[in-house]
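The complex appears here minus one protein chain, its other protein chains still in place.
For chain A:
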Amino acid sequence: MALPQAKLDATQARIAQLEMPEGAAWSNAARQDAASRLRAMGLPGPRDEYWRFTRPDALNAPEAPSAAVLDAEVPPLFDDIDRLRIVFRDGEFDAMASDDLSLENLEIERLSDATSKDIHWAKDLYGVLETRGQTPVARPFAAMNTAFATDGVVLRATGKVSKPVSLVYLHENTESDAILHFVIRVEEGADLTVLESGPAAARFNKCMEVEIADRAAFHHVRAQGRDHERLAVTHLFARLGEESTFKSLTLTVNGRLTRNEAVVEVTGDNAIAHIAGAAVGDGDFHHDDTVFITHDAINCESRQVFKKVLRNGAVGAFQGKILVKAGAQKTDGYQISQALLLDEDAQFLAKPELEIYADDVACSHGSTSGAIDEEALFYLRSRGVPSAEAQDLLTLAFLAEAIEEIEDETIADDILSRLEGWLQRHRSA
(Lines give C-alpha, C1' and ligand atoms only; values in the text may rest on other atoms or scores of the structure.)
Protein backbone atom coordinates (compact mmCIF):
# COMPACT_ATOMS: atom_id res chain seq x y z
CA MET A 1 0.00 0.00 0.00
CA ALA A 2 1.40 3.35 -0.96
CA LEU A 3 2.02 5.81 1.85
CA PRO A 4 0.18 9.11 1.96
CA GLN A 5 2.32 11.84 0.39
CA ALA A 6 2.75 13.76 3.67
CA LYS A 7 4.08 10.67 5.40
CA LEU A 8 6.35 9.87 2.50
CA ASP A 9 7.75 13.41 2.53
CA ALA A 10 8.31 13.38 6.28
CA THR A 11 10.07 10.03 6.07
CA GLN A 12 12.28 11.21 3.19
CA ALA A 13 13.12 14.42 5.02
CA ARG A 14 14.13 12.50 8.14
CA ILE A 15 16.21 9.94 6.25
CA ALA A 16 17.94 12.71 4.33
CA GLN A 17 19.52 13.86 7.60
CA LEU A 18 20.92 10.43 8.40
CA GLU A 19 24.07 8.69 7.28
CA MET A 20 24.38 4.96 6.98
CA PRO A 21 27.68 3.68 8.40
CA GLU A 22 29.60 1.19 6.21
CA GLY A 23 30.66 -2.23 7.39
CA ALA A 24 30.95 -5.82 6.26
CA ALA A 25 28.62 -6.99 3.52
CA TRP A 26 26.17 -8.64 5.95
CA SER A 27 25.79 -5.51 8.06
CA ASN A 28 25.42 -3.29 5.00
CA ALA A 29 22.69 -5.64 3.78
CA ALA A 30 20.92 -5.57 7.16
CA ARG A 31 21.06 -1.78 7.24
CA GLN A 32 19.86 -1.44 3.62
CA ASP A 33 17.03 -3.81 4.34
CA ALA A 34 16.01 -1.82 7.41
CA ALA A 35 16.12 1.43 5.43
CA SER A 36 13.82 0.03 2.77
CA ARG A 37 11.46 -1.30 5.44
CA LEU A 38 11.44 2.15 7.03
CA ARG A 39 10.64 3.77 3.67
CA ALA A 40 7.84 1.28 3.13
CA MET A 41 6.21 1.72 6.55
CA GLY A 42 6.92 5.44 6.90
CA LEU A 43 7.31 7.41 10.11
CA PRO A 44 4.41 7.14 12.53
CA GLY A 45 1.49 9.51 12.45
CA PRO A 46 -1.44 10.18 14.77
CA ARG A 47 -3.69 7.92 12.70
CA ASP A 48 -1.55 4.89 13.34
CA GLU A 49 -3.23 2.66 15.89
CA TYR A 50 -0.25 2.46 18.24
CA TRP A 51 0.46 6.18 18.08
CA ARG A 52 -2.92 7.50 19.16
CA PHE A 53 -1.74 8.23 22.70
CA THR A 54 1.60 9.76 21.78
CA ARG A 55 2.39 12.45 19.23
CA PRO A 56 5.51 11.46 17.30
CA ASP A 57 6.16 14.92 15.79
CA ALA A 58 9.26 15.70 17.85
CA LEU A 59 10.64 12.25 17.07
CA ASN A 60 9.85 12.60 13.38
CA ALA A 61 11.38 16.06 12.97
CA PRO A 62 14.48 16.03 10.73
CA GLU A 63 16.49 17.94 13.36
CA ALA A 64 16.45 17.08 17.04
CA PRO A 65 14.66 19.77 19.06
CA SER A 66 17.26 21.20 21.39
CA ALA A 67 17.16 20.01 24.99
CA ALA A 68 18.82 21.79 27.90
CA VAL A 69 21.28 19.78 29.92
CA LEU A 70 20.03 19.35 33.48
CA ASP A 71 21.54 22.07 35.60
CA ALA A 72 21.71 20.16 38.84
CA GLU A 73 24.07 17.92 40.71
CA VAL A 74 22.76 14.48 39.88
CA PRO A 75 23.99 11.89 42.33
CA PRO A 76 25.59 9.09 40.31
CA LEU A 77 23.53 5.96 40.06
CA PHE A 78 24.82 2.43 40.65
CA ASP A 79 28.02 3.80 42.23
CA ASP A 80 27.97 1.27 45.05
CA ILE A 81 27.80 -1.55 42.56
CA ASP A 82 30.88 -3.28 41.24
CA ARG A 83 30.22 -2.92 37.52
CA LEU A 84 31.90 -2.57 34.16
CA ARG A 85 31.16 0.89 32.82
CA ILE A 86 30.74 1.58 29.12
CA VAL A 87 30.26 5.31 28.60
CA PHE A 88 28.57 7.09 25.72
CA ARG A 89 28.74 10.87 25.48
CA ASP A 90 25.88 12.27 23.40
CA GLY A 91 25.70 8.95 21.61
CA GLU A 92 29.40 8.38 21.06
CA PHE A 93 31.45 5.74 22.83
CA ASP A 94 34.00 7.32 25.17
CA ALA A 95 36.86 4.89 25.66
CA MET A 96 38.69 7.13 28.14
CA ALA A 97 35.69 7.37 30.44
CA SER A 98 34.86 3.69 30.14
CA ASP A 99 36.40 0.77 31.97
CA ASP A 100 38.66 -1.73 30.24
CA LEU A 101 36.26 -3.75 28.09
CA SER A 102 37.25 -7.14 29.38
CA LEU A 103 35.47 -9.41 31.77
CA GLU A 104 35.48 -13.16 32.26
CA ASN A 105 32.75 -15.02 30.36
CA LEU A 106 31.92 -11.94 28.34
CA GLU A 107 32.88 -10.68 24.88
CA ILE A 108 32.46 -6.97 24.39
CA GLU A 109 32.98 -5.23 21.08
CA ARG A 110 32.10 -1.83 19.77
CA LEU A 111 29.32 -2.10 17.18
CA SER A 112 31.46 -0.66 14.39
CA ASP A 113 34.15 -3.30 15.03
CA ALA A 114 31.72 -6.19 15.15
CA THR A 115 29.88 -5.13 12.02
CA SER A 116 33.12 -4.70 10.04
CA LYS A 117 34.01 -8.37 10.43
CA ASP A 118 32.96 -10.70 7.64
CA ILE A 119 32.23 -13.46 10.10
CA HIS A 120 30.63 -12.51 13.37
CA TRP A 121 27.96 -14.03 15.64
CA ALA A 122 26.09 -10.72 15.65
CA LYS A 123 25.15 -11.33 12.01
CA ASP A 124 22.41 -13.69 13.20
CA LEU A 125 20.87 -11.07 15.47
CA TYR A 126 21.58 -7.57 14.14
CA GLY A 127 18.28 -6.35 12.74
CA VAL A 128 16.96 -9.90 12.93
CA LEU A 129 15.01 -9.67 16.19
CA GLU A 130 14.01 -6.14 15.24
CA THR A 131 12.59 -7.40 11.92
CA ARG A 132 10.66 -10.17 13.69
CA GLY A 133 9.26 -7.55 16.06
CA GLN A 134 7.78 -5.53 13.18
CA THR A 135 4.92 -7.98 12.79
CA PRO A 136 2.08 -7.43 13.42
CA VAL A 137 2.83 -3.90 14.66
CA ALA A 138 5.14 -1.60 12.69
CA ARG A 139 7.93 0.01 14.70
CA PRO A 140 9.47 2.57 12.33
CA PHE A 141 11.99 4.00 14.81
CA ALA A 142 13.43 0.54 15.39
CA ALA A 143 13.93 0.05 11.65
CA MET A 144 15.47 3.51 11.50
CA ASN A 145 17.79 2.49 14.30
CA THR A 146 18.98 -0.69 12.58
CA ALA A 147 19.59 1.25 9.36
CA PHE A 148 21.36 4.27 10.80
CA ALA A 149 22.74 3.42 14.25
CA THR A 150 26.11 5.13 14.63
CA ASP A 151 27.42 3.42 17.72
CA GLY A 152 26.77 0.80 20.34
CA VAL A 153 28.27 -2.42 21.60
CA VAL A 154 27.67 -6.11 21.12
CA LEU A 155 27.86 -8.39 24.14
CA ARG A 156 28.11 -12.16 24.26
CA ALA A 157 27.93 -13.88 27.63
CA THR A 158 29.27 -17.41 27.68
CA GLY A 159 28.88 -18.15 31.38
CA LYS A 160 27.97 -16.41 34.57
CA VAL A 161 29.27 -12.87 34.25
CA SER A 162 30.58 -11.77 37.63
CA LYS A 163 29.43 -8.16 37.52
CA PRO A 164 26.87 -6.07 35.67
CA VAL A 165 27.67 -4.27 32.46
CA SER A 166 26.66 -0.67 33.01
CA LEU A 167 25.85 1.45 29.98
CA VAL A 168 26.20 5.08 30.98
CA TYR A 169 24.66 7.67 28.71
CA LEU A 170 25.89 11.23 29.22
CA HIS A 171 24.12 14.21 27.73
CA GLU A 172 26.28 17.32 27.27
CA ASN A 173 25.32 18.81 23.92
CA THR A 174 21.91 20.51 23.76
CA GLU A 175 21.46 19.58 20.07
CA SER A 176 22.65 15.95 20.13
CA ASP A 177 20.67 13.38 18.18
CA ALA A 178 21.91 9.91 19.09
CA ILE A 179 21.15 6.50 17.61
CA LEU A 180 22.63 3.57 19.51
CA HIS A 181 22.19 -0.12 18.82
CA PHE A 182 23.04 -3.02 21.12
CA VAL A 183 23.14 -6.70 20.32
CA ILE A 184 23.29 -9.09 23.24
CA ARG A 185 23.53 -12.85 23.21
CA VAL A 186 23.33 -14.76 26.47
CA GLU A 187 24.52 -18.25 25.64
CA GLU A 188 23.10 -21.45 27.08
CA GLY A 189 23.32 -21.45 30.86
CA ALA A 190 24.94 -18.01 30.98
CA ASP A 191 23.85 -15.16 33.21
CA LEU A 192 24.20 -11.46 32.46
CA THR A 193 22.98 -8.23 34.05
CA VAL A 194 22.90 -5.01 32.06
CA LEU A 195 22.32 -1.62 33.66
CA GLU A 196 21.53 1.52 31.73
CA SER A 197 21.51 5.04 33.06
CA GLY A 198 21.49 8.60 31.88
CA PRO A 199 19.65 10.93 29.50
CA ALA A 200 21.96 10.12 26.53
CA ALA A 201 21.17 13.03 24.22
CA ALA A 202 18.70 15.76 23.34
CA ARG A 203 16.99 13.11 21.23
CA PHE A 204 17.81 9.48 21.76
CA ASN A 205 16.85 6.48 19.64
CA LYS A 206 18.02 3.23 21.17
CA CYS A 207 17.48 -0.33 20.10
CA MET A 208 18.53 -3.40 22.03
CA GLU A 209 18.24 -6.90 20.61
CA VAL A 210 18.66 -9.67 23.17
CA GLU A 211 18.79 -13.38 22.51
CA ILE A 212 18.49 -15.43 25.70
CA ALA A 213 19.42 -19.03 25.01
CA ASP A 214 18.17 -22.11 26.88
CA ARG A 215 18.63 -21.97 30.64
CA ALA A 216 20.20 -18.53 30.37
CA ALA A 217 19.26 -15.48 32.42
CA PHE A 218 19.24 -11.83 31.48
CA HIS A 219 18.55 -9.09 34.00
CA HIS A 220 18.07 -5.54 32.89
CA VAL A 221 17.64 -2.41 35.00
CA ARG A 222 17.51 0.98 33.42
CA ALA A 223 17.11 4.50 34.77
CA GLN A 224 16.33 7.03 32.11
CA GLY A 225 17.91 10.42 32.64
CA ARG A 226 16.48 13.27 34.66
CA ASP A 227 16.87 15.97 31.96
CA HIS A 228 13.45 17.58 31.59
CA GLU A 229 13.56 18.37 27.88
CA ARG A 230 15.11 15.22 26.47
CA LEU A 231 13.27 12.94 24.04
CA ALA A 232 13.71 9.20 23.86
CA VAL A 233 12.33 6.40 21.77
CA THR A 234 13.65 2.99 22.74
CA HIS A 235 13.06 -0.59 21.68
CA LEU A 236 13.93 -3.74 23.49
CA PHE A 237 13.55 -6.94 21.49
CA ALA A 238 14.03 -10.16 23.42
CA ARG A 239 13.74 -13.77 22.40
CA LEU A 240 13.68 -16.41 25.11
CA GLY A 241 14.79 -20.05 24.95
CA GLU A 242 13.84 -22.98 27.15
CA GLU A 243 13.87 -22.44 30.92
CA SER A 244 15.38 -19.04 30.40
CA THR A 245 14.73 -15.96 32.53
CA PHE A 246 14.30 -12.39 31.42
CA LYS A 247 13.65 -9.61 33.91
CA SER A 248 13.61 -5.95 33.07
CA LEU A 249 12.75 -2.84 35.01
CA THR A 250 12.80 0.71 33.72
CA LEU A 251 12.66 3.77 35.92
CA THR A 252 11.76 7.02 34.23
CA VAL A 253 11.93 10.34 36.04
CA ASN A 254 11.27 13.40 33.91
CA GLY A 255 11.69 13.76 30.16
CA ARG A 256 9.44 15.67 27.79
CA LEU A 257 8.77 12.56 25.74
CA THR A 258 9.65 8.93 26.30
CA ARG A 259 8.37 6.03 24.28
CA ASN A 260 9.63 2.67 25.51
CA GLU A 261 8.67 -0.33 23.43
CA ALA A 262 9.37 -3.87 24.49
CA VAL A 263 8.79 -6.82 22.24
CA VAL A 264 9.27 -10.17 23.92
CA GLU A 265 8.97 -13.49 22.21
CA VAL A 266 8.90 -16.58 24.40
CA THR A 267 9.94 -19.46 22.17
CA GLY A 268 11.25 -22.06 24.65
CA ASP A 269 9.17 -24.02 27.16
CA ASN A 270 9.20 -23.15 30.89
CA ALA A 271 10.63 -19.69 30.37
CA ILE A 272 9.95 -16.63 32.51
CA ALA A 273 9.61 -13.08 31.19
CA HIS A 274 9.01 -10.17 33.54
CA ILE A 275 8.95 -6.62 32.34
CA ALA A 276 8.23 -3.68 34.57
CA GLY A 277 8.27 0.07 34.53
CA ALA A 278 8.00 2.83 37.10
CA ALA A 279 7.56 6.33 35.74
CA VAL A 280 7.15 9.57 37.68
CA GLY A 281 6.38 12.84 35.94
CA ASP A 282 5.50 16.39 36.85
CA GLY A 283 4.40 18.96 34.26
CA ASP A 284 5.75 18.68 30.72
CA PHE A 285 6.10 14.91 30.78
CA HIS A 286 4.76 12.32 28.40
CA HIS A 287 5.62 8.71 29.01
CA ASP A 288 4.50 5.82 26.87
CA ASP A 289 5.08 2.12 27.53
CA THR A 290 4.20 -0.09 24.61
CA VAL A 291 4.69 -3.77 25.31
CA PHE A 292 4.05 -6.85 23.23
CA ILE A 293 4.63 -10.31 24.67
CA THR A 294 4.18 -13.36 22.47
CA HIS A 295 3.86 -16.80 24.05
CA ASP A 296 4.87 -19.50 21.61
CA ALA A 297 5.89 -22.28 24.01
CA ILE A 298 4.45 -24.40 26.80
CA ASN A 299 4.26 -23.55 30.49
CA CYS A 300 5.78 -20.11 30.37
CA GLU A 301 5.14 -17.19 32.68
CA SER A 302 5.02 -13.54 31.75
CA ARG A 303 4.39 -10.49 33.90
CA GLN A 304 3.94 -6.89 32.86
CA VAL A 305 3.88 -4.44 35.77
CA PHE A 306 3.71 -0.78 34.84
CA LYS A 307 3.16 2.00 37.36
CA LYS A 308 3.03 5.72 36.79
CA VAL A 309 2.87 8.65 39.16
CA LEU A 310 1.65 11.77 37.40
CA ARG A 311 0.93 15.34 38.34
CA ASN A 312 0.49 18.81 36.98
CA GLY A 313 -0.39 17.98 33.37
CA ALA A 314 1.88 14.95 33.05
CA VAL A 315 0.60 12.24 30.73
CA GLY A 316 1.16 8.50 30.94
CA ALA A 317 0.24 5.95 28.31
CA PHE A 318 0.29 2.18 28.37
CA GLN A 319 -0.33 -0.21 25.51
CA GLY A 320 0.30 -3.76 26.53
CA LYS A 321 -0.49 -6.94 24.77
CA ILE A 322 -0.27 -10.62 25.59
CA LEU A 323 -0.51 -12.87 22.55
CA VAL A 324 -0.82 -16.56 23.30
CA LYS A 325 -0.32 -18.64 20.18
CA ALA A 326 -2.13 -21.89 19.51
CA GLY A 327 -0.29 -24.63 21.35
CA ALA A 328 1.22 -22.32 23.99
CA GLN A 329 -0.62 -24.26 26.70
CA LYS A 330 -0.19 -23.66 30.43
CA THR A 331 0.73 -20.06 29.78
CA ASP A 332 0.54 -17.89 32.86
CA GLY A 333 0.23 -14.29 31.73
CA TYR A 334 -0.25 -11.30 34.01
CA GLN A 335 -0.50 -7.67 33.16
CA ILE A 336 -1.16 -4.67 35.36
CA SER A 337 -0.95 -1.01 34.47
CA GLN A 338 -1.78 1.59 37.06
CA ALA A 339 -1.51 5.32 37.43
CA LEU A 340 -1.51 7.37 40.58
CA LEU A 341 -2.82 10.80 39.62
CA LEU A 342 -1.63 13.32 42.18
CA ASP A 343 -3.93 16.04 40.89
CA GLU A 344 -6.77 16.53 38.46
CA ASP A 345 -4.57 17.77 35.60
CA ALA A 346 -2.71 14.51 35.13
CA GLN A 347 -3.82 12.03 32.52
CA PHE A 348 -3.44 8.29 32.02
CA LEU A 349 -4.31 6.44 28.82
CA ALA A 350 -4.31 2.68 28.74
CA LYS A 351 -4.98 -0.01 26.21
CA PRO A 352 -4.56 -3.51 27.58
CA GLU A 353 -4.96 -6.31 25.04
CA LEU A 354 -5.18 -10.07 25.28
CA GLU A 355 -5.25 -12.33 22.27
CA ILE A 356 -5.38 -16.02 23.13
CA TYR A 357 -5.44 -19.01 20.82
CA ALA A 358 -4.73 -21.77 23.37
CA ASP A 359 -7.42 -23.17 25.67
CA ASP A 360 -5.48 -24.15 28.77
CA VAL A 361 -4.01 -20.85 29.91
CA ALA A 362 -4.36 -18.38 32.78
CA CYS A 363 -4.12 -14.77 31.74
CA SER A 364 -5.18 -11.77 33.75
CA HIS A 365 -4.94 -8.08 33.23
CA GLY A 366 -5.99 -4.96 35.01
CA SER A 367 -5.68 -1.25 34.62
CA THR A 368 -6.56 1.42 37.15
CA SER A 369 -6.04 5.09 37.75
CA GLY A 370 -6.79 6.94 40.92
CA ALA A 371 -5.74 9.42 43.55
CA ILE A 372 -3.89 8.86 46.82
CA ASP A 373 -5.98 6.80 49.21
CA GLU A 374 -7.31 9.40 51.65
CA GLU A 375 -8.12 6.79 54.30
CA ALA A 376 -4.56 5.50 54.27
CA LEU A 377 -3.21 9.04 54.31
CA PHE A 378 -5.26 9.89 57.39
CA TYR A 379 -4.24 6.66 59.10
CA LEU A 380 -0.56 7.50 58.63
CA ARG A 381 -1.03 11.10 59.75
CA SER A 382 -3.00 10.02 62.81
CA ARG A 383 0.11 8.10 63.83
CA GLY A 384 2.24 11.21 63.55
CA VAL A 385 3.62 10.95 60.03
CA PRO A 386 3.55 14.43 58.43
CA SER A 387 1.34 14.77 55.38
CA ALA A 388 4.13 15.12 52.77
CA GLU A 389 6.03 12.13 54.12
CA ALA A 390 2.86 10.09 54.35
CA GLN A 391 2.14 10.89 50.73
CA ASP A 392 5.67 9.87 49.72
CA LEU A 393 5.33 6.63 51.64
CA LEU A 394 2.06 5.79 49.88
CA THR A 395 3.50 6.75 46.50
CA LEU A 396 6.50 4.48 46.99
CA ALA A 397 4.14 1.74 48.13
CA PHE A 398 2.21 2.18 44.91
CA LEU A 399 5.41 1.77 42.90
CA ALA A 400 6.68 -1.15 44.97
CA GLU A 401 5.20 -3.92 42.84
CA ALA A 402 7.28 -2.73 39.88
CA ILE A 403 10.48 -2.15 41.86
CA GLU A 404 10.16 -5.64 43.37
CA GLU A 405 11.01 -7.04 39.93
CA ILE A 406 14.64 -6.11 40.62
CA GLU A 407 16.28 -9.13 42.19
CA ASP A 408 19.49 -7.49 43.33
CA GLU A 409 18.87 -5.57 46.56
CA THR A 410 21.67 -3.05 46.11
CA ILE A 411 20.38 -2.12 42.68
CA ALA A 412 16.81 -1.93 43.97
CA ASP A 413 17.93 0.39 46.80
CA ASP A 414 19.60 2.67 44.26
CA ILE A 415 16.45 2.86 42.20
CA LEU A 416 14.39 3.53 45.32
CA SER A 417 16.66 6.33 46.46
CA ARG A 418 16.31 7.98 43.07
CA LEU A 419 12.54 7.79 43.41
CA GLU A 420 12.66 9.19 46.93
CA GLY A 421 14.74 12.08 45.64
CA TRP A 422 12.21 12.83 42.95
CA LEU A 423 9.33 12.72 45.41
CA GLN A 424 11.09 15.12 47.75
CA ARG A 425 11.76 17.56 44.93
CA HIS A 426 8.20 17.35 43.66
CA ARG A 427 6.09 17.54 46.81
CA SER A 428 2.80 19.37 46.55
CA ALA A 429 2.94 22.90 47.81
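In the analysis below, a residue touches a chain if its C-beta (ideal position, glycine included) is under 8 Å from a C-beta of that chain, and two chains touch if they have at least 3 such contacts; residues count from 1.
Just so we're on the same page, contacts and distances are computed from a predicted model.
Protein name for the hidden chain, per its UniProt entry and selected from "Putative ATP-dependent transporter SufC", "Formate dehydrogenase subunit delta", "Hydrogenase expression/formation protein HypE" or "DNA-directed DNA polymerase": "Putative ATP-dependent transporter SufC". Interface note: of A:A24, A:A40 or A:L393, the residue touching the hidden chain in the full complex is A:L393.
Mapped onto chain A, the interface with the missing chain covers residues 373-376, 378-387, 389-390, 393-394, 396-401.
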